[in-house]
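What follows is chain A.
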Amino acid sequence: MLTVANLSKRFGGVHAVQDVSFTIPRGCVYSVIGPNGAGKTTLFNLISGLYTPTSGSIGFEGQEIGGAAPDQLARRGMSRTFQNLQICRNLSAIDNVMVGAHLTLNSSMVAGMLRWPGLSRADRACRERAAALMERVGCGAFIRADAAAMPYGALKRLEIARALASEPKILFLDEPAAGLNHTETHGIQTLVADLARSGLTVVVVEHDMKLVMSVSDRILVLNYGRRLAEGTPSEIRENPEVIAAYLGADAEED
Partner candidate 1 sequence: MRFFNMMVGVVCALAIGASAAQAPAADPVKVGAVLSLTGSASSLGDPELKTLEMMVDQTNRAGGLLGRLVELVHYDDGSEPGKANVLAKRLIEDDKVDMLIGGTTTGASMAMYPLIERAQIPFISLAGALVIVEPVKRWMFKPAHHDRMVGQRVMLDMKARGYTSIAMLSDTSGFGQSARKEMLNVAQKVGITVAVDETFNPKDTDVTTQLAKIKNTPGVQALFVVTFGQGAVVVTKNIAQLGIELPHYETSGVATREYIRLAGPAAEGVRLPAPVLMVAADLPDSDPQKKLSVDYVREYESRYQTDVSSFGAYARDAWHIWVNAVTQARSVDKAKVRDFIENTTGLPGTSGMINMSPQDHLGLDISALKIVTVRNGKFAIAD
Partner candidate 2 sequence: MTHHPDQSLPRSRQSISGPILGPGSRRVVGLAALAAVVALLPLLLPNAFYFDVAIRIAILAVNGIALNLLMGYTGQISLGHAGFFGLGAYGSAVLTTHFGWAPLPALLAAAGLTAVIAWGVARVILRLRGHYLAMATLGLGIIISIVLGNEAAWTGGPDGMPVDGFSLFGLTLSGERQWYWVFGGLLIATVILAQNLIDSPAGRALQALHGSETAASVAGIDVGRRKIAVFVLSATVSAMLGSLSAHYSGYINPGIAGFLQSVELVIIVVLGGMASIYGSIFGAVVMGLLPQILAGYEGWDSVLFGVILVVTMIFLPRGVVPSLATRLRSAGVTGKGGAAC
């Protein structure tokens, strides 16, 4: 479904991502892991159009999408969440989710001003759907809240609801469990599994190994911007290079 080939991104003299290639099959949960600064988020930003690749190609459903703008990628069915939350704090929680449904509605300004026939009905339906999504991701208690008044854990779920509202074909979750406690992380884990069961392709960047190992079908390991390994969770767990990179100098001394 998504094919990345020889992708590189340089910031000044720093190679954030270097010559990375991998393929994500449809309907699987694909995780990207690696130590801090390994280039995971940069990779996400490249794929979702926030950064332009220095070289390499990104193919989505057989078409080249490298360098396309984020909103064009959204049209093609890509959606994502953010490591540093990107919540619209000037909107209510449910409006944040409805922002995700932008492409499913008539969003012409003229139509909006004149209350085009059918627009209100479609918007109301969208609101019901957004409420249902908030229920589904587990922040249904905040349906009437202002986004600015919500706790961190709930905002993480709100972002997932927003990402789902665009009815994506592929969903990117950037550290969905970062900053969450054990119970909350477990909740996210169940949610990701649930999403995967519904047939969605999910790509996860995550530090929490327990979560990664339990939900992933395949795992990509990055180190210093390069691909270190790729495989099933059990292959990765036994890969000596991955162990060395993760355990660092300590492992070598032992």
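These made the cut because all candidates are chains of the complex that A comes from, given by their letters.
The criterion applied here is as follows: a residue touches a chain if its C-beta (ideal position, glycine included) is under 8 Å from a C-beta of that chain, and two chains touch if they have at least 3 such contacts; residues count from 1.
These numbers were taken from a predicted model, which means no experiment stands behind them.
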item	value
Selected neighbour of chain A [touch, this complex] from 1 or 2	2
Residue ranges of chain A in contact with candidate 2 within the complex	48-50, 69-71, 73-75, 79-80, 82, 86-91, 94-96, 98-100, 102-103, 105-109, 111-115, 119-120, 123-124, 126-128, 131-132, 135-136, 138-147, 149, 151, 153-154, 162, 165-166, 181, 183-184, 187, 190-191, 194
